[in-house]
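What you see is part of a larger complex, with each chain still in position.
First chain written, first letter: the chains are A and B, and each begins at residue 1.
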Amino acid sequence: MNTFGINLRLTTAGESHGPAMCAILDGMPAGIHADFDTLEEAMRRRAPGGKFGSPRREPDKVDILSGLYRGITTGAPIAFLIRNRDVRSEDYESISTVYRPSHADYTYQARYGHTDPRGGGRASARETSLRVAAGAIAQWALAPRGIDCAAFTMRVGSEAIPSEFVDFSQDDIWSSPVYCPHKPTSDSIEACLHSVASQGDTVGGIVGGRITGLPAGIGEPIYGKLHARLAAAMMSINAAHGFDYGMGFDGCCGLGSELNDVFDPDGHGGISLRTNHSGGIQGGISNGAPITFRVGFKPIPTLGRSQSTVARDGSIAILEPRGRHDVCALPRAVPVVQAMARLVILDSLLSPKL
Amino acid sequence: MNTFGINLRLTTAGESHGPAMCAILDGMPAGIHADFDTLEEAMRRRAPGGKFGSPRREPDKVDILSGLYRGITTGAPIAFLIRNRDVRSEDYESISTVYRPSHADYTYQARYGHTDPRGGGRASARETSLRVAAGAIAQWALAPRGIDCAAFTMRVGSEAIPSEFVDFSQDDIWSSPVYCPHKPTSDSIEACLHSVASQGDTVGGIVGGRITGLPAGIGEPIYGKLHARLAAAMMSINAAHGFDYGMGFDGCCGLGSELNDVFDPDGHGGISLRTNHSGGIQGGISNGAPITFRVGFKPIPTLGRSQSTVARDGSIAILEPRGRHDVCALPRAVPVVQAMARLVILDSLLSPKL
């Protein structure tokens, strides 16, 4: 299943070491003004080559092939390419003969029988570059409506933002080299990443999400609940191992009397909320408060150390470290989480109406 | 969106206080033998009226209308009804004039403008009775393949199964009045529920999931990852606030060198795993190890206490406790989690093939 979304559908294709990554975004409304700065900025934030990312250098230029006329969307599907330029498949030749631990090599082999092993092939996180581009395009329609989807580094290893730190801006996020808006935590995460990298190890982390500006009444009931769709979106990102929203897993141990969000009249016939344990969603539909969620990422499984494993022929093998890899899914996962949130929110806004 | 699934599609309808809950399960393969005991047993486990459930008494008889001939599935869609018998709408008359805190009353109103407020209407957890029935029907196809989907109470409030307790049977689960297979924890959860109930309060909890017998190679890549579909399934259950699998959120703080699952040759050209931090899934596709996950549930928002809130006319109101409600989403959520797992797994097995 290489398509995401219902009313706004992103279909992606491409392997890590093929000629290009390719996507078609279908369902964008007509009449939306393109903002190429937003697009390029988003791509830069996810691009490899950062301080803690793999040294692979990809300009990650997005080549839009359709769906725009004179800089405005036409309602036609938007196809775009990202060329794979800095491909060194030879790095992966030794790797391709073994099943890398906690990677998808073995399961893809079990599923398909014949796979492209170069650089992880279809399972590579390079696919997420297309998501980031699509999310930035979705943002063209969200921005004029005052809807903001923020993602940020909440935790890496044992370094975490204090829970009471909730008031920050997009600038606070992106000005941190690790996309962590809380300066002291940002510093300690940097130190942590350096330390883990120096040991040839990798580490996991948690990305926070916050969506503001969404009016009440957006989302679907029952199987299309807004948080269920966010969960599916986030869990589809490489290395994601957990999702919760609002009070999340912490709230699962609490009492109703403490965690209910009391309604107050807003003075205009509507409601306001004293607290936001519900994370902006009740019964799967937005209530107008900020939507808050977390996405947990496991440590990246490619280590800078030798690992025991099994070769494709079934024999014992040693996987020696090669290629170019990240120390942590964060901070590069942050713009991916943001992009998936943008896609889910625009899709939800685009519900069928008379 | 009242349909769940791709190859196996469950569509549900019905409100808490309407004449009946109704579902159509489409995509069941032909030639599967019906097992009505499995179906009735599943319904009984979710049925209201237990020690910790609401006192509403529903026999929850599933009336199958189609798709079976001489006790064997025909490949035609299976429609079924569950009648709502013990409906006391008058209990909800006062409630229907106010927005209950942390319920879906307000968001449904914002979304639809006109809703059925009786007993939560469409947003009521009564809808999950249909999921349990559908999951039991799916089980008819899973059982002969040796696939077992277990769900169990892992935690309520601060009472939790010790993490090292992993070896238990379905019988261990269902013989506990709170569906907790660890006897000492089961006892303390019972005590906790009594205590919370006596204070007119409610409490949250965590349901564990474990799927065994699934061969390697099941699941879809990218946007249809097995864990993403499980996440969407579980997060669509009323009151669910979090999902993780394998190492989950805990692993998000660990190191790759500790959490990678080392492959060993299984002696038959395949692999075995030394650990299962991946929770049986790599790259979205099963690796043959047990699939393990957790679903967190918030405290049920309906309290046995007065609560301040807002009336539908925008004025301040007091919500007095009325009607019949549960103290905790667990244990009744346990068979619902099991049912959703069964639906996801059978759907995944039913992938398009030449």
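One rule holds in what follows: a residue touches a chain if its C-beta (ideal position, glycine included) is under 8 Å from a C-beta of that chain, and two chains touch if they have at least 3 such contacts.
It should be emphasised that the depicted structure is a prediction, and the values quoted were computed from it without experimental measurement.
K.L.:
May I ask how many copies the whole complex comprises, since the file places only 2 of them?
P.N.:
Total copy number for the complex in this file: 4.
One rule holds in what follows: only the chains that are shown with their structure count from here on.
K.L.:
Distance between subunit A and subunit B based on Cα centroids, please, to the nearest Å.
P.N.:
26
K.L.:
Which of the residues in subunit B come into contact with subunit A in the complex?
P.N.:
Residue list for subunit B touching subunit A: 1-4, 6, 12, 99, 101-104, 106-108, 110-111, 122-123, 127, 155, 157-158, 196, 201-206, 215-225, 227-229, 231-236, 241-249, 251-257, 259-265, 268-271, 277-279, 281-288, 294, 296-303, 305, 307-310, 313-316.
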